[in-house]
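Okay, so here's the structure we're looking at.
Only one protein chain is missing; all other protein chains are in place.
Per-chain numbering from 1; labels A and B assigned in written order.
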Amino acid sequence: MRKGAPFDLDAVRTHLATEEGARLWRSLEELSDAPEVRRYIEAEFPDIVQAASIDRRTLLRLMSASLALGGLAACNGSEAGKNAPLLSQSRNMPGYTPGVPLTVATSMPLNGYGRGVLVRTQEGRPIKVEGNPLHPASLGATDVFAQAEILSLYDPDRSDTPLQNGAPRSWEELTNFIRPVRNELVVGEGRGLHILMPPTSSPTLHRLMAQARQLFPFAQWHLFSPVDDDNRRIAATAVFGRDLDFVYDLTQADIIVTLGGDLFAEEPGHLRYAADYQTRRRMQDRPLPGLYAVEARLSLVGARADQRIPLRPRDFEDFVQVLAAALGVGSAPSSAPHPSVSKLADELRRAGARSIVVAGREQPARVHALVHAINARLGAFGTTIRAIDPVRPVSADTGTLVDLAEAIESGGVSRLVVLGGNPVYTAPADIDLASLVRRVPLSLHLGQHRDETAVVCQWHIPELHPLESWGDLRAFDGTVGLRQPVAMPLKPGLSQEEFLGLLAGQGPDGRALVQATWHEAWGEGFEERWARSLEGGVIEGSASPLVALTDRFDVAAELEARTNSAGIDVVFAPDPSVWDGSYANNGWLQELPKPLTKLVWGNAALIAPETAAIFGLSSGDAIDLTVEGRAIRAPVWILPGHAPGAVTLTLGYGRQRAGRIGNGIGFDAYAVRPSRQPWIASGEIRKPGERIPLISTQQHHSLQGRDIVRVVAPGQSAVGESPEHSSLYPEWPYEGHAWGMAIDLDACIGCNACVIACQAENNIAVVGPEEVAKGREMHWLRVDRYHAGDPANPGTYFQPVPCMHCEKAPCEVVCPVNATVHSSEGLNDMVYNRCIGTRTCSNNCPYKVRRFNFLDYQGTDYTASPDAMNPQVTVRDRGVMEKCTYCVQRIGAARADARVEDRPLRDGEVTTACQQSCPTQAIVFGDVNDPGSAVSRLKQSPRNYALLGNLNTKPRTTYLARVEPSRENG
Amino acid sequence: MSSEPQAVTSTVAEVPLSRRFGLIWWIALVVSGAFVLLLGYTLVSVTILGVGVWGVNIPFVWGFDLINYAWWIGIANGASLFAAILVLRRHDLRTSVNRFAEGVALFAVICAGIFPIFHLGRPWLFYWTFPYPATFQVWPQFRSTLTWDFWAISTHAIVTSLLWYVGLIPDLATLRDRARSKTAKRLYGVFALGWRGSVRHWAYHQRAYRLVAILVLPLILIMQSTVAFEFAVTLVPDWHETRQPLHFVATGLAQGLSIVLLVAVLLRWGLRLGHYIDEEDVDLLGKLVLASALVSGYLYLDEIASALLAGGLAQDATFKRITGDYAGLYWTAIVYSILIPQLFWLKAARQSTIAGIFVGVSIGTGIWFDRYSIIVGGLQTDYLPSISRTYSPTLPETGLFLGTVGLFAALLLLFVRFLPVVSMFEIRHDEHEENSS
Partner (left out) sequence: MTHPLYGLMAEFRSPDALMDAVKAAKRAGFTRLDAFSPFPLSDLAEELGVRTTVIPWIAFAAALIGAVIQYGSQYWMNAVDYPLNVGGRPLDSWPAFVPATLIVAILWAGAATLIGLLLILRLPRLHHPVFAVHGFERVSNDRFFLCILSDDPLFEPAATRNFLNALSPENVREVPACG
């Protein structure tokens, strides 16, 4: 603070810290009368003061300015980031006993929407993310991104200090630099100030944005996300006259038609939708629902669909128009209707209100408009679809990235604040944001990494990880989940909330900011409700209410129809592993085999077998893809079921400044992404005759006629005349518990959540691209993917394969040193410290689920931080075998609890990591000795069968056959 | 002069006792020595970094390590088996061939023994396969073929070396008595254990030697089967066959014979022992090699036949091995170990040095490719189609193999230089018989 200023700012601040929201302002006003305050202000803003007698409003603004920026200096991270053991601090936590993991409910953002999670922390260190059963978007399940946040939190490449033109600066220096800038902005009421941030659902952020608007009336706000929903907004606004979000209730649906997108992977509510669809399938009293997927690229929902209709992106509009016409909406276009439209129309008409049509976010506005019309005609609104106010509201005066680009062009931007995100990397190709930002006199970036955006901005401020900071997020249905820190900041930084708080003069205390929001909202009874919401992770009854619709469905025509240029359709899609690129530096996700291609450590241009034949391409061949004059070179991957005449590019790769793991992997699809048609463009393919190596963990797609994945008609048995194999060996008795697992192939959607949950729970090493290419990945649980039938439109089957824990385990018999033996409860135990590494056990495992530490995989650049390790699980040494343990540490923990409470273990008390993360409850674990247990009941099902049962290894893990109605007449 | 015992002793004994070793020997020793250094390097690197430096992966958890192990063991067993049979039949060939047949066996076992230890993920713990009261209180798991093999290879090493040494004692005595330099006298004297040719000693010596030589016969059969069991007892579709032991024993014998032939021919040529390893000996060896090659050929046919009988995945596996990505290995094996030896239908070929070397090397190579084909080609077919990878050896792996070849050559060179390569007393004995009859 200024020398000689007789005014103790800190004292004021501490005084104010107890105040919140409105009260804060009141006490400020009281203060403003104090003479020493005036003197202080005069000292701070001499130019203004002498300019004129300052009115009350300006004075308040100036005060908040100085107060706020004083606060910025406070977070110089002196105590944070020291990795000091949190034990002493944790002791003060209610209900904490050292050694016993503590679970904290919070919310994780993805594309601005929230997913409720429970984070398990050990001595103050987050080690595992689970779903929050109370949260509507989770219901206890998680997706790969939420699971992987643990690794992102401990990412060594996270930026830890402010940068000025790349040079490290202390927080004081930052404060001293910004204070005058901000003061001058305050005076100028935000003229020339532009703020770019990703769309958000956070009420607190929106409140702070409003506050900031008051303070900087002339500041211009821009929202940008590479995974945008603009087409939806345009359509909704056109049809219903206002922006809306739509929430689907698949439990009500008998017929589901999806047009592009991926209902089970890319929607804000994807976990919930997958769960609901499975709930619907499990309803015994109603016939199986019909799921029809019209799509260009094979997706998870397409893989699960009863019927897939591969369709070239440019044909969607006609298709939907014909469908609409068949249902009596609008008129059919001249072009010939798609053969299967009439069948689809009949199905929909039959199901009526119990049907639903969903269009993916990449579809043009016209398609969305037509879909609204169809749903309305079917009466779906109110039964299977709820319209709600947009969860990520966008105020009318908010600009886009394009607007920002134009503003900078015209020199109207003097101050640019990039609040989170990495727009310089994710911006469409025709917006050269890097050079534009460089032209701005002063640019400032808040971000977790020194990424592409950080390096072009003059100032970079480290951003806190969502697990380290306060906030709140709305889920797909509007339900609010509070975000609370589960660990002290590993590295000093600010959250978006805190930064906006400072900007808006509300101080840098994230907790206070969020509390202020809800204090305003709730008024009385705040404390009790706040505590309850923190504990539960969700604010009860905060789901958005249904909105009454006033519609005009004839607008489709008004919306601009796409102009079909020649060439091949180029579809852009978020990547199943790195989303929009923000997870590029996450080893778990990079090494996670993508659900349908099983590609790791890179992306590929996905094309249909037919397209490949036309261009004479095979997987791994490079193509030069030109879109609007810009070209990239990318390897192709032949994806069975992909629509011909189209190529799908997944975003998020080819990053230059992601970090030690994510740099230079794959190709950058943004480099050809046009801002006019960010989702579906058209381009040209040339074949340079070069090969770019791709790494896939599964080479063969066909079942080769073996009954590995069994498919039955409803009610049919998976095993014919069940051949009860006789054995020479006497039965081994298992008194007490006998652990077993059942995996329902009818429920599995192949989303990979189980794989990465297993990796996080069991400290499984990331081995890196070279090792995976050699066939040495370490995943204890893999999801095999098979295609059956015509490659142009095959059936797709997923099969998670963990250790089967065979009762007659072949692996154990060949181990010379008793390093793998059976436990009294039938677990196939692996004794790491006894293993000498002969690898014979793997030879003798017909399922090949054993993994070997060929090298010291825990000592590489890919190794996760020791803090991220689960202390309950041994970290394996070089030269030893490892494999799925049925999460034996969880069994042990549950047994200990039961013993302490002197009671038997309850069914469902032990859940394996894979089971817990599964959105569709496809994996069930329990005691097969207990006839009443869930797993026993599943194993009673006629669909139950043992994989490779003819080998008579008596696996404890069995599968439930997938159900396909089409098998009845087949 | 051949009837004059004096001659034998001098010719054979001159070799070890002569001061000048000859340039070729030195060159050979330096070259093989270089490979021994390579061996050391590869072993150190794999111990420090881990078996990841090899091309192994899942499902190809075994590569060159087991291929070369099986190959060397084949040579050792083949040679011992051959020697044992000769002793059993008191065959004349015995006198000239046994000594270095046993030597070849011994050195091959040494080379083979390197692999089971260093192919481990944690080689320094190899002794855990031996039942000793450990702090773990855990014992080895005796149902495992690997423990069987641990006993087999140690037994083979111990018995062969004992047999070989006890057989040497009288000839060491001869060298002791003929040595010119004091040091040589002392050295040979110590190892001769004070043998003084007492008739009583001779009697016990011969009895014991014969008996153990015969004991080797069952040992070899069991051991070679044990190696085969390491594959046969697993569920790997291509390996899970009862015929494996037969295949390994028969092809192993061919391999052993071919190496013995190779060494015999080289000795005749290199040490001018033409008289003591004469045409008849080499000719007979050639016939045996041819016969064993024919037996192997029969077994290759049997393999296909049994695959057809087995049907299902086992059949697919075998045919994939014969026609798939790794078919080259299989057919190379056929050509080298079956077709080329057919040369020996010609007497001229059997007695020509060049042909001997050529066929000897070609069978050795052929069987090596056979082991390669069995292990790698066999592992390529698995129960779940999702398991599909490829294996190719890395440089450290190849270096390791060449290193063991160098070690084998070096040991053989030292053997022929410092020890009598044919049993002198046996030859004296035979010639005495001839004279008296």
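Following the convention adopted for this analysis, a residue touches a chain if its C-beta (ideal position, glycine included) is under 8 Å from a C-beta of that chain, and two chains touch if they have at least 3 such contacts.
Since the model is a prediction, treat every value here as computed from it, not as a measurement.
Asks: So which of B:Trp139, B:Trp269 or B:Phe358 would be touching the chain we can't see?
Replies: B:Trp139
Asks: Which of A:Ala405, A:Leu500, A:Leu703 or A:Cys811 sits in contact with the chain that's absent?
Replies: Checking the options A:Ala405, A:Leu500, A:Leu703 or A:Cys811, the one contacting the hidden chain is A:Cys811.
Asks: Sort through B:Met223, B:Ile374, B:Ile387 or B:Leu407 and give me the one touching the missing partner chain.
Replies: That would be B:Met223, which touches the missing chain.
Asks: With the missing chain put back, one of B:Gly33, B:Gly189 or B:Gly270 would touch it. Which one?
Replies: B:Gly189
Asks: On chain A, what residues meet the omitted chain?
Replies: Residues of chain A in contact with the hidden chain: 729-730, 732, 806-813, 815, 818, 821-824, 954.
Asks: Mind pulling the chain B residues that touch the left-out chain?
Replies: Residues 4-6, 9, 131, 137-143, 147-148, 151-152, 154-155, 158-159, 162-163, 166, 169-170, 173-174, 176-178, 189-190, 193-208, 211-212, 215-216, 218-219, 222-223, 225-226, 229, 425-426, 428-429, 432, 436 of chain B touch the chain that is not shown.
One rule holds in what follows: only the chains that are shown with their structure count from here on.
Asks: Just give me the whole-number Å value for how far the CA centre of chain A lies from that of chain B.
Replies: The answer is 60 Å.
Asks: Could you please specify the touching residues of chain A with respect to chain B in the complex?
Replies: The touching residues are 698-700, 702-704, 706, 708, 771, 774-776, 782, 784-786, 801, 810, 812-818, 834-840, 842-848, 850-856, 877-881, 948, 951.
Asks: In the complex formed with chain A, which residues of chain B make contact?
Replies: Residues in contact with chain A: 49-53, 55-62, 119-122, 125-126, 128-129, 136, 138-141, 143-147, 150, 230, 233-236, 379, 382-390.
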